[in-house]
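All protein chains but one are shown at their positions in the complex.
The block that comes next holds chain A.
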C-alpha cells in the first residue's frame, strides 16, 4: 500500500500572492457619537446622485427631465432622485414600545417585519413623496438611493414607470491566472460553545495546512493562498448580557464569557496562521464594536497566533485586493438585516441587490447600527468588485453576476460553519466556488 516514498516525502510550497488591504475607509479615525444620522443620509444622496443622474440619462435618454421634489408638476413625466424610505407597520419602534409600555403588549420578535400595508416613500433633500406603480415595494428597503421615472398624479402620489440605480464601473476585468489559486472562506466558527464537537473544524484546519489527504489533495490545498474568516469566530452563546444588568461589584470577578472562546479561536488561528495567511473579520458576536463598520479584532487577543505576520485582523466590511482580484465582503449583518425587512427570501439575491444599488448596507443607520459618519459614507461601493461575499448566511450559494456592460462579479454567501460545517473554496482561476463540508461525526 505504501506507494509514497518513505524516505523523502514531498512537501509543497504555498505560493505567495500580492495582497493589498483597501479597507482603510472602514477604519474609524475619530469616535464622535454626538452627531446625528441625518448627515449620513445627506452624504449618501449627494454622493450617489451624480452617478445616478448620469445613469438615468443613459437609460432613459439624455433629454429626460430631472426634477427635485419641489419642482414637481402634476402629470408631467419626469425623473426624481432620492432615498427610499419604507414605512412599515411591523417595524420595531422604540417609541411605540414606550407608549405601549403601560399596556404591557410586547412587540413580537419576528423573522421578518414586512406586511402588505408597507408603503415606499422617496425622500430628497427637502421633501418626500409616496411611490406607487411599477416598483416592487416589498423588495426595496429603506436607505437605497435611486432615480425613478414617472409622473405625479392628482392624488399626490408618484406613479413609477421605471427605476434606475447607481452605475458602477469595473476598472479591470477578472485577471487571468496560469495556475489554480484558491481562497478559502469560512464564517461563523461559533467557538466558545460548550459541548461543541470541533472535529469538523479540526479537519478543515488540517486539510488547509496540509496534514490530511493524499499528495494530490495536499498539492491542491497548497494553492490556497488566503483564508478569509468572515466574522463570528465566537458563538452567540458567548454573548452574556446579564453582566450588563448586574452591579459591577458583583460581576467584577466574573470572567468574561468570551474568554474561553477567544482562547479556542487563538488555537485554531495559530494552526492556520503558521501555514497560510488569514484575514479575520469581526462579526456580530465577536468582541469588538457592535456597529458597522466593525473595527479589527485586536491582535493582542490572540497571543499565540499574533506571533505570525500572517495573522491579519481586518475590518468588517472588508475590502482587499489579492493577486489583482478585488474582494469585498461583510460578515453578513447587512444582508441579514435586509432579509428581515424585505420579502426577499434568497440571501444571494439580496446580496445581488446591494451590488446593483451600489451600497453595501442600505439599511444602516435605520435598522442596522452604524457609526454616524459626517462627510462620507464608506458603504457606498466605489466600483464593482470581482468577488463580493457575505458571511454567516444560512447556506452556501454562488452566482456569477454579469451585465450587458461586461461587468462581472462573483457573489458568494458563506454559510455559518457552526451550523453547516462547511467552508467555501474559491478557485480564482476559474472563478468557481464550491462548498467543502466537513463531517464532525463518523460518516456512514
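The definition used in the following text is that a contact is a pair of C-beta atoms (placed from the backbone, for glycine too) under 8 Å apart; a residue touches a chain by one contact, two chains touch by 3 or more; residues count from 1.
The working rule: contacts and distances are computed from a predicted model.
Asks: Assign the chain not included in the display its UniProt protein name, restricting the answer to "Abscisic acid receptor PYL7", "DNA polymerase delta subunit 3", "Eukaryotic translation initiation factor 3 subunit I" or "Cytoplasmic tRNA 2-thiolation protein 1".
Replies: The chain we cannot see is, by its UniProt record, "DNA polymerase delta subunit 3".
Asks: Among A:23, A:193, A:209 or A:238, exactly one should touch the missing chain; which is it?
Replies: Within the whole complex, the residue contacting the unshown chain is A:209.
Asks: Would you mind spotting which of A:10, A:94, A:126 or A:247 touches the chain that isn't drawn?
Replies: A:10
Asks: Just the residue numbers, please: which parts of chain A touch the chain that's not shown?
Replies: Residues of chain A in contact with the hidden chain: 1-4, 6, 9-14, 16, 197-199, 202-204, 206-207, 209-218, 221-222, 267, 270-271, 273-277, 299-300, 303-304, 306-310, 396, 422, 425, 434-444.
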